[in-house]
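The complex appears here without one of its protein chains, the remainder shown in place.
In order of appearance the chains are A and B, and numbering begins at 1 in each one.
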Amino acid sequence: MAYALQQLINGVSLGMIYGLIAVGYTMVYGIIGMINFAHGDIFMIGAFVALISVVMFVSGGIMEGPAAILLVLLISMCITALYGWTVERVAYRPLRGSFRLAPLISAIGMSIVLQNYVQVAQGARVKPIDALLPGGVTIVEHSSFVVQFSYMQMLIITVTLGVLAVFTWLVTRTPLGRAMRACEQDRKMAALLGIDTDRTISLTFVIGAALAAVAGTMFLLRYGVIDFYIGFLAGVKAFTAAVLGGIGSLPGAVLGGLLIGLIETFWSAYFSVQYKDVAAFSILAITLIFMPTGLLGRAEVEKV
Amino acid sequence: MTPAALKDAAITALIALGLFAPIVGLRTDVGQTGELILRQRWGDVAILVGLAFAGRLALLGWRRYRGEPKPPSAARTEAIRRAGTFVAPVLLAFAVALPLIPGTGRYELDLGILVLTYVMLGWGLNIVVGLAGLLDLGYVAFYAVGAYSYALLATNFGLSFWICLPLAGILAAFWGILLGFPVLRLRGDYLAIVTLAFGEIIRIVLLNWVSLTNGPNGISGIPRPTFFGLSFSMSGEPDTFAGFFGIEPSPSHRVIFLYYLILGLALLTNWVSIRLRRQPLGRAWEALREDEIACRALGINITATKLTAFALGAMFAGFAGSFFATRQGFISPESFTFIESAIILAIVVLGGMGSQIGIAIAALVMIGGFEVFRDLDEWRMLVFGGAMVLIMVVRPRGLVGHRTPTVALGKRRSISAEHVAEGHG
Partner (left out) sequence: MTAPILEAENLTMRFGGLVAVDTVTFAALRGGITAIIGPNGAGKTTLFNCITGFYRPSAGTLRLHPHGAPIELQRLPGHHIARAGVARTFQNIRLFPGMTVLENLLVAQHNTLMAATGFGIGALLGSPRYRRAEKAAVEKAKHWLEQTALIDRADDPAGALPYGQQRRVEIARAMCTDPALLCLDEPAAGLNPRESAELSGLLRRIQAGGCSILLIEHDMGVVMGISDRIVVLDHGRKIADSTPAEIRADPRVIAAYLGEGDDEA
């Protein structure tokens, strides 16, 4: 019972990270109908920028504690947003509106570029850091098992909820959000009505990248070690989350993220760790085959 | 060198600074105490920023010089097609003659075998993606099934290559149908992602089902190929290849045999594809790509058509996998990652319009280029990914920009890319 509670806490905090990445996928798919294959690697870049910031400010002893985390977060968000903008500009915008396969190949190419760019620039070894926010609250003390709710996990949950709240406000109450939703529904019409669709789409990528950066920073601080390959796996799982929740639906992406985080954690805990990725891929396949609109998505009927 | 262009280039440089300063400029390394430290590399950042500035300026200048891009006229398309008809026979002649050209050593033959393997895989995937328009991102799964089937059959039952090859192909085709069945209703990106998921599931299962596949250690000791029963050993005895033909035994004999073997398999794939295109099945595949609903209204069984495409594509991947297993003598799940599927798909897309010769050239350029840049080491994949992006941006429809109809009343005229659908699965 205590074990299960611990897995629950772990699963929720992991799920929040997936949810943040999933929102990026779902936004881009909603607005230009494309799966941004390189999004997982944007998350990885976010983690690396956070790593570099941590080493720069914290390990040198310049700053500590929550203020340091906030600074690292902001730096990561800004730089990663720049990467997101650049990727869209270079690899996707020239191909917009044409062929469907070309942006897909371009995205895969971009994913390869980002992975190897970081590998070349930073070295291929894994990068460990000390825990920035050690310790936590002990919830249950059992003779055999102690349930810990670490401060880091608490931070992840609060930061994620906070960021999502800001983001939801952005999408529902600001002109930018309205422009995004208009572009999602009918891009040509939105353009005719005077909305700068290029800028709106760029901003979608930027925001998605910023969210991924938050996820990356949280991931780094939670697990303490990253490498250039975390993007692929996290990307697939987050994409599974987006699909599970209903691609195009923002609350769906968060819900999907939570579910995937929980499923992965419980699967590893109770079944087998080796096959935990198979669980994610299988959920993806099963959802797409039997429930392509996901839990909260809208059905698309093709007109004959 | 207008002020506007300079300003544009300056902004580009600024963005480059923002991108490269953190990740390139500050490299994390493990210091003496085991902790991470930062190494500063501002020189590299300066170079990259400078390149960005100059590159942007050059691009803007070139665009002004070129003016508005014009779509290709029908006459130009026809002229290119006629020139293109020479390319295929020349390449084929070169491929057949390669081992006989003086100066061709082991290295060139191995490279040729590698390129031909990808050409065959490209031609196989072309049936699924190029002809039928089904986005398959998990093609490597069938390659793996073929390789592992061959390996297990050969090591456990001691069957010869010529028996294992068709068996492996049939098994792969069977898996093609099995994996194709659940995805029949899926379109476009969704189909791509599910096939990707299937590919990864198979790889992870191969990695972890140790009792069957020996897990990450793979299967070794796969018997080497024989020349219809004559082994290629160096002993020179009567039952070996060299002994039978009365020539000096040499290690290159086996390599040459392997080369012609893969050439033969690839040409088989090519021949079947070209023949099927002229048949109702191939036409149904292309019609499926163009408009699935219209196909249904014409009485075509969509399910059977899609499954045949998957099965046939999978079969050729299975053949290629068998070849791979026997050539290496050893296989492991590491050779069957998602990147392989992506590379094969990139070859098909780069080739363009389901064109056989386009795919062959694309494979030659990509795989050959990859080999040639071997000295770049870790930069290779980076350049490779960058090339993928660049090529897609410059030529989204691929190298070959037209499709040749399979039947005509008068003269067959090529159809330019703007009309041909790319398929949604």
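To be clear about the criterion, a residue touches a chain if its C-beta (ideal position, glycine included) is under 8 Å from a C-beta of that chain, and two chains touch if they have at least 3 such contacts.
On a predicted model such as this, the values are computed, not experimentally measured, just so you know.
Undergrad: For the chain left off this view, which of B:Arg27, B:Arg187, B:Arg283 or B:Arg395 is in contact with it?
TA: Of the listed residues, the one touching the omitted chain is B:Arg283.
Undergrad: From the list B:Ala93, B:Val210 or B:Leu298, which touches the chain that is not on show?
TA: B:Leu298
Undergrad: Have a look at B:Leu38, B:Leu59, B:Leu111 or B:Ile415 and name the one touching the chain we're not showing.
TA: B:Ile415
Undergrad: List every residue of chain B that touches the chain not included in the displayed model.
TA: 272, 275-276, 279-281, 283-284, 286-287, 289-291, 293-302, 308, 403, 405-413, 415-416, 418-421
Criterion: only the chains that are shown with their structure count from here on.
Undergrad: Go ahead and note the Å separation of the Cα centroids belonging to chain A and chain B.
TA: Chain A and chain B have C-alpha centres separated by 30 Å.
Undergrad: What residues on chain A touch chain B, complex-wise?
TA: Interface residues on chain A, with respect to chain B: 29, 33-35, 45, 48-49, 51-53, 55-56, 59, 75, 79, 82-83, 85-86, 90-91, 94-95, 98-106, 108-113, 115-125, 127-130, 232, 236, 239, 243, 274-275, 277-278, 281-282, 284-285, 288-289, 292, 302, 304.
Undergrad: Across the complex, what residues on chain B touch chain A?
TA: Touching chain A: residues 15, 18-19, 22-24, 26-30, 35-38, 129, 135, 182-183, 185-186, 188-190, 192-194, 196-198, 200-201, 204-205, 208, 293, 338-339, 342, 345-346, 349-350, 378-379, 381-382, 384-389, 392-393, 396-397, 422, 424 of chain B.
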